[in-house]
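A single protein chain has been omitted from the complex, and every remaining protein chain is retained in its original position.
The block that comes next holds subunit A.
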């Protein structure tokens, strides 16, 4: 049984465009895109709240947007994302096209049938 069960994982640039987005039930892709995009408002809200409270103390994990997320998952994803960013051939701001990252994400996704 896979404990990591995400249905959609997205990495969004700070300019609000998706660097990477993938969802498992492909027939509902559009819905997930809309959801992810809309949830950015919540993220933004949280970021501004964090910024006020903690100053420059950088805690990248914003906490639970909704109580369905797993911290470990975030850390894993973030590490992989850092790897992608460290790639000297990666142009920051480009969409992520990394097999390794893809693999990590796939591992976190729901195994369908």
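Rule of thumb we're sticking to: contacts are C-beta pairs under 8 Å (C-beta built on N, C-alpha and C of every residue); 3 or more make two chains touch, one makes a residue touch a chain; residues count from 1.
Methods note: contacts and distances are computed from a predicted model.
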| item | value |
| --- | --- |
| Listed names "CDC45 cell division cycle 45 homolog (S. cerevisiae)", "39S ribosomal protein L37, mitochondrial", "Trafficking protein particle complex 8" or "25.3 kDa vesicle transport protein", with the criterion being the UniProt name of the chain not displayed | "Trafficking protein particle complex 8" |
| For subunit A, the residues touching the chain missing from this view | 13, 15-18, 29-30, 33-34, 37-41, 44-45, 48, 95 |
